[in-house]
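Following: one structure in structure tokens, then a few remarks.
Showing chain A:
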Amino acid sequence: MTALRAFFSMGGYAAYVWPAFATAAVVLSVLLLASRRRWRANAAALASLQAARPGRRGTRATPGGGATPVAASLAGDTAPAVHRDA
Partner candidate 1 sequence: MHRFANPARFLRITDAVLPWSAALTIVLLALGLYYGLWASPVDYQQGATVRIMYIHVPAAWMGMMIYSLMAIASAVALIWRHPLADLIAKAAAPIGASFTFICLVSGSLWGAPTWGTWWVWDARLTSVLILFFLYLGYIAIWQAFDDPTRAARAAAIVALVGFVNIPIIKFSVDWWNTLHQGESLFTGHGSEIDPTMLRPLILMALAFTAYFITVLIYRVRAEIIARKLRVLRLSAIEG
Partner candidate 2 sequence: MSAFSALIARDVRLAFRQGSAATLSVMFFFLAVMLFPLGVGPEAAILARIASGVLWVAALLSVLLSLDRLFQADYEDGSLELLALSGLPLELTVLAKCLAHWLTAGLPLIIAAPVLALLLDLPAKGLAALLLAMALGTPSLSLIGAIGAALTVSLRRGGVLLSLLVLPLYIPVLIFGVAAVEAAIAGLPSISHLLILAAIALAALVLCPLAAAAALRLSLE
């Protein structure tokens, strides 16, 4: 037990070492969770938005999948070369 207590006392500097690690842990985990939640929320919103409007959007058969020719060509800036993947 004493080894454990010695470990946590950090040679008397516990009041400095642990808060440093604690802030790092808190900040990094909050950032991780917030980022993941934001991704999940957006993905859900997108799914529901597309589910709610399949009639208008889904039927448009687009050759070769992906965006329609016009939309795809908008991806190019100067020369209207179609580059599908960013």
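FYI, a contact is a pair of C-beta atoms (placed from the backbone, for glycine too) under 8 Å apart; a residue touches a chain by one contact, two chains touch by 3 or more; residues count from 1.
Criterion applied: all candidates are chains of the complex that A comes from, given by their letters.
Source: prediction; values computed, not measured.
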Q: Check each candidate in turn (1 or 2) and state which touches chain A within the complex.
A: 1
Q) What residues of chain A sit close enough to touch candidate 1 in their complex? A) 7, 10-13, 16-17, 19-21, 23-24, 27-28, 31-32, 35-36, 38-39, 41-43, 45-46, 49-50, 53, 56, 66-67, 71-72, 74-75, 77, 84-86
